[in-house]
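I'd like to ask some things about the structure below.
The complex appears here without one of its protein chains, the remainder shown in place.
Here the chain labels run A and B in written order, and each chain numbers its own residues starting at 1.
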Amino acid sequence: MENFEFQRATTLDEARSAIGSADAGKFLAGGQSLIPLLKLGMASPDRLVCVKALAELRGLERDGDDVVVGAAMTHAAVAESDVVRQAIPGLADLASRIGDPQVRNRGTLGGAIAHADPAADYPAALVALGATVRTDRREIAAEDFFQGMFQTPLEGDELIQTVRFPVPERAAYAKFPNPASRYAIVGVMVSQSDGAVRVAVTGAGPGVFRVPQMEDALSSDFHAGALDGVDVDPGALTSDLDASAEYRAHLVKVMAKRAVEACA
Amino acid sequence: MTDTGIGAALRRKEDARFVTGRGRYTDDIDRPGQVWAHIVRSPEAHAEIAGVDTASAAAAPGVVAIFTGDDVAADEIGGLPCGWQIHSKDGSPMVEPPHPVLAQGRVRHVGDPVAVVVAESREEAKAAAALVEVDYRPLPAVASLAQARADQAPLVWEDAPANLCFDWEIGDQAATDAAFESADHVVSLQVVNNRLVANAIEPRAAIGEYDANADAYTLYTTSQNPHVIRLLMGAFVMGIPEHKLRVVSPDVGGGFGSKIFHYAEEVITTWASRKVGRPVKWTAERSESFMSDAQGRDHVTKGELALSADGTFLGLRVHTDANLGAYLSTFGPSVPTYLYATLFAGCYTTPAIYANVKGVFTNTVPVDAYRGAGRPEAAFLLERLVDKAARTLGMDRVEIRRKNFIQPDQFPYQTPVALEYDIGDYDGTLDEVLRISDWEGFEDRREEAASRGKLRGIGLSTFIEACGIAPSAVAGALGARAGLFEVGQVRVHPTGSVTVFTGAHSHGQGHETAFAQIVSERLGVPADQVEVVHGDTEKVPFGMGTYGSRSLAVGGSAIYNAIDKIIDKASKIAAHLMEASDEDVTFEDGTFTVAGTDKSVTLGDVALTAYVPHNYPEGLEPGLEETAFYDPKNFAFPAGAHVVEVEVDPETGVVELVNVSCADDVGTIVNPMIVEGQMHGGLAQGIGQALLEHCVYDDDGQLVTGSYMNYTMPRAADLPFFKTGHHITACTHNPLGAKGVGEVGSIGVPPAVINAVVDALSDYGVEHMDMPATPERVWRAMNGGQGGR
Partner (left out) sequence: MTTVSLTVNGDPVTADVEGRTLLVELVRETLDLTGTHVGCDTSQCGACVVEVDGVSVKACTMLAAEADGTEVTTVEGLSANGELHPLQAAFREHHGLQCGFCTPGMIMSGLDLIRRNPDPDEHEVREWLEGNLCRCTGYHNIVTAIQSAAAELGG
């Protein structure tokens, strides 16, 4: 891996100026997405600014009707948080199935969503729960945040601070993991709030997406059987070594049903 | 009497260092003044090399030297030799192309080594390697057997028309054809045996070190057989005489066949160390392992079984295309021939067998032995055919096997495909596995699973393997270019402790413990007074190493025979000490006694006398150290019966293993704990082949599954606890009665898994399922597709 300068930021200002003065700086939180990329030579920053310890990026709390999770909180912290487990157990469950235990001990919410891997788990949660990403300069709705494969609207020096998850009436995640990488071949998060249902799918396409037909069907009848008549078009789905688009389309339906059942 | 002898579940001596992090693997070794090598590898599957520009790389920080194929040629470094020559059915020898350690004008698979950069640090070598500019002129590639065998296919080697290395046959074709003509039933199957990557968790590594004062070399390498590497590299590649070349294989982190072979990096580091005058170290990154470790399996086969109306097997006919990769790896040609088609009798009395195997070159990584090596491929075909025959004839799967088993009173049994089995009891292992798997209770479990919406299936395989390839003269007649004996040297020290030097190599098998138990049993010395030394050509007289489940049957027998010599000599010394005649002295539990008297001396007394020979038999040499070279009279034939039970999720096609049971006849068991561990490991790899693992190249020869991100290794959650059992018949022709255990799982379990999956899907009309039975394949098969993905 090419060399770079490592700088640990202790304040937000320090982090901003460290990134601002680098030619091609990158923020580093848990490094579980970034370090593998560096090893593959797919990123070659001249400076990494470690933001893991910044107070603004930490914390995990209930705030009215929302749960607010700091960007530097690890997947393990989210999975084990009493706040999350009580308010949005489906989110804790999702976090408990990211990667493996060691990845969960280091990897962070902010790092995962900034990377925007199309097979990552968190995007399904953010979109299904209607979360809002708060950066050091703005708020971005989850659906605007994930713009396709590894694409987000983040500017190079923009830092995710928190993610605000509205607490749903119920929500659950069903995952069909890639047998090798443990990313999602298909992951479906279903949530219901005030009668409105959201179904968000990760892994199946070039980015997270919602399935309006499923949402309509579930809005009128929140049972797995309501999805029997809904078929997913494989046309826009990913076809690769791991699964064909047809199989992914089939799995979206199966996983959606299982997520609905898990909501009960 | 020691309690550390044969049969004791002794805890392993070697574990003390492994559990504390004090193991010493090749990459843990650093030599003074060491520099690092990084190999520039071809990103093309097939290309001419129009030029290699090393100028900017040479100017990079830390670079010591850069070598290319031209430098190798200029120094007259030879190519990697192939250790087994096959002859085609027309009598012609196989096509044996050169295998240069750095490419000479053309690359033939992704990962083919092109140049080596030597630098002060690993990072600098790697960074500079990225600056080596190779001008590749891509050529059409053939990545699969189908591509390579197509009309007008591009050629991997111009002197191998139709990409054929050999077109080999075994068995009586006319008799087999006649059997098919008279048969009441013929069942046939097309099967693919999926390509696998061995993936020992320790990546390969090598350190070459040249000592100018002694004009001698040392190679530290991750090898299963350091003496073989010394012979091949010294004699055939670099022209270094054995006394000037030391090969050390320290702790090795798993092999599974992939570390048998002589690899380019061993030559490159050794040769480069002389060129640069400093030790040169190379350690593979996992991505390099995927494109440079020899891979396994990769057959396409049509098999046919002829039966009489009552289910008696009459004939077996097999046509196999076997992928050899772009070059012949050390033992590549032996695997789909003598280690494969000679096993087609299986446990059965099939009277007529004919097999034709075509060895095919492709633009892929070379293929060679991987745990089981040929025998899993044979067992898979046979046991799938037998299951299909049972279904076709409406016979019980257990009964059709029993009906055709070779019976205990038929041994020694000459098969129609060269082998003579010495002993076995196939009903015995079958009975045992049916018991431990509760085969009879299956229907209840199927119904219970159905109530949960799951499709439950059960599958069986009964199989044989051949281990400890031997004797050398026979193997030589079949094309082996090496001896297949083993060496054991036993040194009884003056105070009675013992050091054993073995040519076998432990890379997980626990030889330091099991071999000490043999000594303990026979000499009455506690196992903790026995040190087992292996893995260093300077310490061990000679050896052929560890592969093909041979260590105990061949290496253990060599130790056994050396102990015979020790006891023989020690008895003479004891007789002298007790003033008795040699014939009256007996030895038991470490003590020599004179029959009919109360006279006795211990082995310790005798050992001390041997080294302090004051009162000593006239004409007898001092010392108590003996060496045996043991060349077995025949293969050993472990056999077994495996039962697998699965539950298929009909919505997703996911196959869950709910019961994996095996009963094996591995011959004499020295350490039951280690034997069970070997069975577990083989089962896991066999299950990996059946359900998870698949090495895939795209049509252009690019390796698609080049990392653990897309090559599925079995994980803990993919596997259940295993139920293991035994039904032992001792091998008749080696002194231990040992057969071999390293490969039984990987041979026996894949067909049992697939038989279980096909059974689970029987209501869907599924007759066959290729490996790995991935969820999508199963789902497609249930939905009327052929499961082609």
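Keep this in mind: a contact is a pair of C-beta atoms (placed from the backbone, for glycine too) under 8 Å apart; a residue touches a chain by one contact, two chains touch by 3 or more.
All of these numbers come straight from a predicted model, not from anything done at the bench.
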- Note on the structure: Given B:G359, B:G510 or B:G545, the correct residue touching the omitted chain is B:G510
- Query: Hey, which of A:L38, A:A204 or A:A224 is the one touching the hidden chain?
  - Reply: A:L38
- Of A:L48, A:A72, A:V230 or A:C263, which sits in contact with the chain we cannot see? A:L48
- Message: Using the touch definition from the top, which of B:G253, B:G311, B:P366 or B:P735 touches the missing chain?
- Response: B:G253
- Query: Of B:Y25, B:Y210 or B:F313, which sits in contact with the chain we cannot see?
  - Reply: B:Y25
- Note on the structure: Per the touch rule stated above, chain A touches the missing chain via residues 1-6, 8, 28, 31-32, 35-36, 38-39, 47-48, 50, 52, 76, 99-103, 105-106, 181-182
- Query: Which residues does chain B use to touch the chain missing from this display?
  - Reply: 11-12, 14-25, 27-28, 123, 198-203, 251-254, 256, 285-287, 507-510, 673-674, 676-677, 680-685, 707-709, 713-717, 719, 721-722, 745
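By definition in this document, only the chains that are shown with their structure count from here on.
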- Between chain A and chain B, tell me the centre distance in angstrom, where each centre is the average of that chain's C-alpha atoms. 44
- Once bound in the complex, which stretches of chain A touch chain B? 1-3, 176, 178-181, 241-244, 247, 250-251, 254
- Message: Quick check on the complex: what are the chain B residues that touch chain A?
- Response: 123, 127, 651-652, 692, 696, 704-705, 708-713, 718, 774-776, 779-780, 789
